[in-house]
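What you see is part of a larger complex, with each chain still in position.
Here the chain labels run A and B in written order, and each chain numbers its own residues starting at 1.
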Amino acid sequence: MVRAILLGSGYVGTYLAVGLERIKKGAVAKYGIPLSKYDLPYRVEDIEIVAAYDVDLEKVGKSLYDLGRNIFGEDYDVPETLKKVVVREGINLGSTQGLPFRTTGLEKKYPLKEAIDKLIEEWINLKPDVIVNVITTEEGTAYSSKDEAVDKILRGDAPATHVYAYAAAEYAKRTGRGVTFVNAIPTPVANNPGLLQLFEESGAVVFGDDGATGATPLTADLLEHMAERNRFVEFVVQFNIGGNTDFLALTDPGRNKMKETTKSSMVKDILGYDAPHYIRPTGYLEPLGDKKYVAMHMEWISFNGFRDSLFISARINDSPALAGMLVDLIRLGKIAVDKKLSGTVYEVNAFFMKKPGPLNSKNIAKTHAYRQLLHWLGLA
Amino acid sequence: MVRAILLGSGYVGTYLAVGLERIKKGAVAKYGIPLSKYDLPYRVEDIEIVAAYDVDLEKVGKSLYDLGRNIFGEDYDVPETLKKVVVREGINLGSTQGLPFRTTGLEKKYPLKEAIDKLIEEWINLKPDVIVNVITTEEGTAYSSKDEAVDKILRGDAPATHVYAYAAAEYAKRTGRGVTFVNAIPTPVANNPGLLQLFEESGAVVFGDDGATGATPLTADLLEHMAERNRFVEFVVQFNIGGNTDFLALTDPGRNKMKETTKSSMVKDILGYDAPHYIRPTGYLEPLGDKKYVAMHMEWISFNGFRDSLFISARINDSPALAGMLVDLIRLGKIAVDKKLSGTVYEVNAFFMKKPGPLNSKNIAKTHAYRQLLHWLGLA
């Protein structure tokens, strides 16, 4: 069994929990889980969500079953097994600032250090193998050293993600069990030298940053397609608009900048030159819901100077795409723990993440990252 | 120097000749030539077009310079060096049937065997390293043995492409110099067991079949993108319409079937299941010219049963895309001759061809074929 904790009980977390339980009962196929066609040491069915956290007052105290009901409606098959996972109160620290819901946070009830300790104690009881961070994108910077990281985190001068990362490292150190922290949002953890040092010294692993779903990996593979034909890409435009909380949050410039940064290295890394590009989350429109609209356009120079054009329009369910990847990341996280690894694993990050850590790693085409991942797993 | 002969002096051949000469004089960059960023034994500038053939009475006797003028207009920089390549009369055998131009053909002036012998003698004088077949797509079937192939070809019961392939093999055998026959059209040569045996026994090489440009390689890489995420592709639609002779020819059902066959294996080979698909050249509309319009649509099932949609619209210059690939195929053809290879080279075909020979080879994603090609060349 693989024991997983969810930080954040929004769309992604709920879709993940519901999808996993539906797979277990045979109600749905294992599509959207990249490695499900290979034999890994752990099956998809081996994953157990042992706890979920949030700071939204509408969620804390409710079960994942209740949250599934809210999202999918009364007619949908939400497995009753999710009734036993009740959402716990997490760390807030302004991670939900500006968003239209009433929130709580452990640090509002206890001094920060005490709040963190409470969290670690809970985790010691829950015995997670993997802790998955899917809270709303928040602003955050990198630390140059472990000391700077710990200092700022304990002083309250850090985003919730970094507090969670610190707690995970502490949990690993105190229990000696090891743990993998999967950072699926852009706030830098695997690309954060200070936190990475902390993980290495604590015997913990981090996968990150920013789960590579949606249009960005598609753009990466399209750019590779151009590069392999030596076409000269003149420009790339990629718009994204959605109606879920993540897009609402990204209308805030600070959060948006987080997202842009994770996407920007790709163009130069793959093409070998920094083709002019406009690639970013563009807006929020409520009725689009979780199924975002992506519009892309690129032009390139072909043989003898001729110019070609490509236009892409897509509707992509944002949360399920990420949830499917998390299923593998949880299994890979447990494998990393079993292997007694610490720090981060580029081979995992390069395929699954928009900004693969460690800092300054190359952002290669996803299709080549996939081959490297299979190789790392001994599958190719 | 690499000496190349063009069979067919239409758009592709003319674009190739014009582009090469413009590169030689520094008028245009080497975009659209996949391997131009690597160090191969032969540079792009080393290629010399030593002869060109056609059966269109409007072309035979004119120089490639004249043809370039006709296509690109008076204001375009068509290099004067092309004045010295005068289009020679080739084999017809009905390859232009139904197309709206008056044609000739060596076999109309001489008995077929004599016509073929005249051709081979010309080639012995021209000393080609590579012979490139870019005549209009014609119907043709595979032969089970060399004997069947030779018998049908000499009886006149074969398309022009097969006569040219036979002449290339004979040329290699008689001179002992070796030669590579690049078959850039769908009529089966590399996928033709009888012809392949002929090439093997004659010390000649064939690359083929059907140059992989335009929408098909893009579709291949997109399907690989889906497969690597274990998304279940429900269907694929791909329309193509253009205004060049190739599209006009494909309005003929027999020729169209040739094209469809080369595209059909891809879906199953890459996805692992035969997703329902409609992938074919769809029509001819004159004002589109050589810049075809491609429309694609696919849907797939993501995690927990959600359905995503993708739509692609593109305008792609058909002939330059193929011409750029031919630049590399000519250089690779010379390398194969230098290596004294015979038969075919899957590593070359898998990347450059829509239906890579030999018969029943796997039609893998182009991005993986690219890696294999670099490996075969000792470049990765």
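What we mean here is this: contacts are C-beta pairs under 8 Å (C-beta built on N, C-alpha and C of every residue); 3 or more make two chains touch, one makes a residue touch a chain.
The model shown is predicted, which means the values in this text are computed figures rather than measured ones.
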{"item": "With 2 copies placed, total copies in this complex", "value": "4"}
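The definition used in the following text is that only the chains that are shown with their structure count from here on.
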{"item": "Between subunit A and subunit B, centroid-to-centroid distance (C-alpha), Å", "value": "44"}
{"item": "Subunit A residues touching subunit B - in the complex, by the definition given at the top", "value": "15, 18-19, 22, 28-37, 217-218, 221-222, 224-225, 228-232, 272, 291, 300-317, 320-321, 323-325, 327, 365-368, 370-371"}
